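Mind having a look at this structure? Questions to follow.
Every protein chain but one is kept in place in this view of the complex.
== chain A ==
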Amino acid sequence: MREFDDSLPSVNRRSFLQGASAAGITAAAGCLGGGGGGDGRVPMDVEEWPPEDIGGSLNMWNWYDSWAEWAMEAFGEEFDVEVSNTGYSSPDQWYSQLEAGNSDIDNIAATTNWVERSIENDFLHELPVDIMPAWDNITDRIKEASSYQKDGSVYAVPESLVLYPLTYNDEYFDEAPSSWGVLWDEEHEGNICMWDNATVSCQIAAMYTGQDPIQPDDYEEIEEVLIQQKPLLQTYWGDYQQGMSLFVNEDVVAGPLTMGRTYTARFGEGAPVHYTAPEEGAMYTSDLFVIPKGSPNPIASLQFTNWATETENAAKLFETMGYQPAVDISDELSEEDAEFTNWPDDWNLIFSETLSDEVRSRYDEIWTAVKAA
């Protein structure tokens, strides 16, 4: 950087104004979240891999806390980037920032329906997945299921599969319950729980009553069975930690829980739990990496997205959080982990598509009525 030198010729007024205008426009573009990063590049400007000059910092929002903690250090050391992570408990925390004009967040691990909303509202950078080496690691199954495209452009890279199975105490049950009906069985009164989540609970009730959980045809039946179930329950859990604790403390023997929390309960807390997809089906969704517009370090974020999708780094996600990465990690798993995570091919899994406004609204009304009953 050149030091100030009194001997330099003075700058004339016109040159100064031109320079000041350019600086002002550049600064304004930065403040307005132009999304070009420090040198103005966006992810689609990267034509060859690896990208050059990825920058020195990365601000990510990833709610897989343990994995993010590890990734911050590993990625930071490998690429000489200073990485920070903001864990979040609810997607609206980052979504509201995108709505307000993002200028801080470089990389988000976001659930499918929020990615769809973000794509529809033009909040995300398009990604050059064709030149990203790790893109080929993503399994066809999740590529087909996830929503990350619009008009042929790709806006997200799948990070993980999130299964909403029936979790059960495998010491209490001789074999995995085959039906969601176990949550309506009076034999288990006081020992079962439901998730305090309108969509999840109504979808379980829809599957139990033989309806399509995405587009049900008999809302009254869903409400009726959920009210019938209420006296049998110990509680509705509203927080993931609380849900896991119910199983760890053996307060309940069956109920909905995520696969990741079931994994943590089993291997991290030593709880006798396992999970299954009942014959009526189980819902699943995906979390995806996205680079929001306004990102101050979009190229570093692109590099991180590719790095996180490399098999050994993706495998770490399963090891730390218990969620199935979007990458085939079967070669990286221990025998115990492989036994836990390999789902039978014949499981009836239903992708949790974004619900229509009408269905979401009806589910919400039903759930409020059930809880108020």
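By our rule, a contact is a pair of C-beta atoms (placed from the backbone, for glycine too) under 8 Å apart; a residue touches a chain by one contact, two chains touch by 3 or more; residues count from 1.
Rule of thumb we're sticking to: contacts and distances are computed from a predicted model.
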item: Options "Na+/H+ antiporter subunit G", "Branched-chain amino acid transport protein", "Hydrogenase maturation factor HypA" or "ABC transporter permease": UniProt name of the undisplayed chain; value: "ABC transporter permease"
item: Full-complex contact with the absent chain, from A:D251, A:E279, A:E332 or A:E353; value: A:D251
item: Touch with the omitted chain, as defined above, among A:D45, A:E69 or A:D196; value: A:D196
item: Among A:Y64, A:W180, A:Y236 or A:Y323, residue touching the chain not depicted; value: A:Y236
item: Which residue of A:D53, A:D92 or A:E171 touches the chain not shown here; value: A:D92
item: Residues of chain A (touch criterion as defined above) contacting the omitted chain; value: 90, 92, 196-199, 230-231, 233-236, 238-239, 241-242, 245, 249, 251, 357, 360-361, 364-365, 367-369, 371-372
